[in-house]
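A single protein chain has been removed from this complex, and every other one stays in its place.
This part shows chain A:
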Amino acid sequence: MWRWLHPYAKPEATYRLNKKLLPWFAWPGVVLLAVGLVWGLVFAPADYQQGDSYRIIFIHVPSAMWAMGFYVGMAVAALIAVVWQIRTAEWALMAIAPVGAVLTFISLFTGAIWGHPMWGTWWIWDARLTSQLILLFLYLGVMALYVAFEDQRTGAKAAGILAMVGVINIPIIHYSVYWWNTLHQGSTITQMVTRLEAPTMPAEMLWPLLVNLFGFLGVCAALVIMRLNNEILRREVRRPWAIAILKGGQ
């Protein structure tokens, strides 16, 4: 693990890797998201019960899913930052947190405007909604802890520990709809993937949802990569390699 990680402890190496990876996430992400949104919001058939209102699923599910996925990514960065004390991992922690927080907010917000016409309420303290709200607070807590210390590295350490501890919330969010009685319905995607059951959605609804899932992943990963690279340049602004890049060369 150390041998594999070692080169990327050097910010310059991470910067160059990121530069190479960025187009592979950004362009497919933008294209898939555009295709998926138009497909889902305009061309996919309406639902038999909910009519057109269900279409918000094409934004709600990807954002909720990657809110959890990026949290796990952030926790892995935190583990590397705390155990191996690699500075780029600390910056990665901070690059992921706001993106994840916005995804969590989008999932809660779209959930509320979906819940109001369908369930009859904006918000209810059921296990799924509450645990997702806790996820938002975890993201905000990580961001706040990071900047709460005079010494940046102490802050990164504290934020990293909070990020790792918060991972416990991820299985709770996922299984909340199975463990307890909730108003929130079960998962459409995961039971198909993890238990190999037939999807509870016909193909003409499932495909735009899957396209959107990968679109969200691409766009959000590209945002994280760009944030991380900005942070690397900001921190390394006095190093010769960074000066060379900032002056216009690659």
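Things to note:
Definition applied: a contact is a pair of C-beta atoms (placed from the backbone, for glycine too) under 8 Å apart; a residue touches a chain by one contact, two chains touch by 3 or more; residues count from 1.
Convention: contacts and distances are computed from a predicted model.
Only one chain is not pictured, and the protein name UniProt records for it, out of "Pyruvate dehydrogenase E1 component subunit alpha", "ABC transporter permease subunit", "AIM24 family protein" or "Cytochrome c-type biogenesis protein CcmE", is "Cytochrome c-type biogenesis protein CcmE". Across A:Ala13, A:Val83 or A:Leu246, the single residue that touches the chain missing here is A:Val83. Shown as candidates are A:Ile57, A:Leu138 or A:Ala221; the residue that touches the absent chain is A:Ile57.
By the touch definition given at the top, chain A reaches the unshown chain through residues 2, 45-51, 54, 57, 79, 82-84, 117-121, 124-127, 161, 164-165, 167-168, 172, 179-183, 185-188, 191, 200-202, 204-205.
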